[in-house]
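In this view, the complex is presented without one of its protein chains, the others remaining in place.
Per-chain residue numbering starts at 1, and chain names A and B are given in the order in which the chains are listed.
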Amino acid sequence: MLGPSTTWYLAVAAVLFGIGTTGVILRRSPLIVLLSLEIMLNASNLALVGFSRHFASVDGQVFAISVMAVAAAEVCVGLGLIVAFTRRKMALDVDTLTELRG
Amino acid sequence: MGNFLVWVIWIGAALACISTAVAVISFTNPFYSALALIGNLASLAVLFLLASAEFVAAAQILVYAGAVMVMFLFVIAYLGGRADAPWAGGPRWLQLGAFVVGAAIMIEVIVALVTAADGGLADSAEISRSFGSPAEIGRLFLTDHLLAFEITSIVLLVAAVGGVVLGMKSSAEDDA
Partner (left out) sequence: MMAGAWLCLLAPLAGALLITLAGTHISRSTAALISTGSVFVGFAGAVVAFVKVAGQSPDNRENLSTAYTWLGVGQFKVPMQILVDPISLTMMLIITGVGGLIVWYSIGYMKGEDEERRYFAYMAFFVFAMLMLVMGGNLLLLLVGWGLVGLASYLLIGFYHDRPEAVAAAKKAFIMNAIGDATMALGLFLLIAKTGTLDFSTTFYDASTGQLSSSTVNLVALGLLGGAVAKSAQLPLHTWLPDAMEGPTPVSALIHAATMVTAGVYLIVRTHSIFEAAPNVQHLSAIIGGVTIVVAGVIALVQWDIKRVIAYSTMSQIGYMFMAAGIGAYGYAMFHLMTHAFFKALLFLSAGVIIHHLAGEQDIRRMGGLRKVMPYTHAAFLVGALALAGIPPLSGFWSKDGIIASALAEGGALGYTLVAFGLLGALLTGAYTFRLYYLVFHGPPSDLVLEHSGGHGADDVADHEAHGHAEGPLSMLIPVGVLTVLAAIGGLLVIPGVWEPFLNWIDSAVEPLVTPTVAQEYATSVVAVTIAAVGIWLARRAFREARELVADGAVRTTLEHKLYFDEAYDALFSRPAQLVANRLRDDVEEPIVQGSLGEIGAGVSEVAGGTARLQSGLLRSYALVIAASVAVLVVVFVAVR
């Protein structure tokens, strides 16, 4: 195949995934957390596409499209939650959500 | 020549990918983060194209960058000033841990790729001209992966309902 081998694609995917994880744990605003989650999902999409190319099997791409659809759904619900926070005058800060304490 | 060009575009797209990802997690203004993510998605689409996944690339631009990110931007606009995301705080160990864990995952996978999986990932298979075409993907969706297709549609339906429910006004709140 032209260009870099599959290893490179997977390496980029790994880097993206790591960056996304850091973002989820590091940031306090739920919006940024959601964006970081998107990065992680895209990383996995990239890995899927890379493998699909490597094994010449379209199944990987089918999976990637499903992931995309689910990601969209998840973003919809996540944003709905954030809007609900603001409606209830709660701070947009993940650290204040401590109902799981104890 | 062709290979060289591919390499150049590939490297460019990969660097753009990674740098925009870093940008997403480092801006304080969520608007800028969202824009950076759009950039990320675009460079990913380029990578998809280079991996002969044309339909996925198209879907990425249309759906992800086109619809999902727009939704994000709408909400950020709606929130206005409340959406500001300062870098403040949290426990030290948490901040440190975030970097450590992220780096750990990155490094582990790359090391695994380079050392262990080298043999397995050397030669990629030959592909046909219709690899990654909408026809292929559509055929698979409606035959081999029909269940996934149907369930995904139900997930989307549930998400839509969830979105409506979350957006409903309840008695305990004021108007925004």
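Operating definition for what follows: contacts are C-beta pairs under 8 Å (C-beta built on N, C-alpha and C of every residue); 3 or more make two chains touch, one makes a residue touch a chain.
Remember, predicted model here, so these are calculated numbers, not experimental data.
Chemist: Of the residues listed, B:23, B:73, B:101 or B:166, which one is in contact with the missing chain?
Modeler: B:101
Chemist: Pick out which of A:1, A:25, A:69 or A:82 touches the chain that's been left out of the picture.
Modeler: A:25
Chemist: With the full complex in mind, choose from B:70, B:112, B:125 or B:154 the residue touching the hidden chain.
Modeler: From the options B:70, B:112, B:125 or B:154, the contact with the absent chain belongs to B:112.
Chemist: What residue numbers in subunit A mark contact with the hidden partner chain?
Modeler: Given the touch definition above, subunit A has residues 21, 24-26, 28, 94-95, 97-102 touching the missing chain.
Chemist: Go through subunit B and note every residue touching the omitted chain.
Modeler: 90-91, 94, 97-98, 101-102, 104-105, 108-109, 112, 116
Assume only the chains that are shown with their structure count from here on.
Chemist: Centroid from C-alpha atoms only, then distance subunit A to subunit B, rounded to Å. What do you get?
Modeler: 6
Chemist: Considering only the defined contacts, which subunit B positions touch subunit A in the complex?
Modeler: Contact set of subunit B toward subunit A: 2-3, 6-7, 9-10, 14, 17-18, 21-22, 24-25, 30, 33-34, 37, 40-41, 44, 47-48, 50-53, 55-56, 59-60, 63-64, 67-68, 71-72, 75-76, 78-79, 82-90, 94-95, 97-99, 101-106, 109-110, 113-114, 117-118, 121-122, 124-128, 131-132, 136-137, 140-141, 144-145, 148-149, 152, 155-156, 158-160, 162-163, 165-167, 169, 172-174, 176.
Chemist: Touching residues of subunit A toward subunit B in the complex: what are they?
Modeler: Within the complex, subunit A contacts subunit B at residues 1-12, 14-23, 25-29, 31-32, 34-36, 38-39, 42, 45-46, 49-50, 52-56, 58-59, 61-66, 68-77, 79-84, 86-89, 92, 95.
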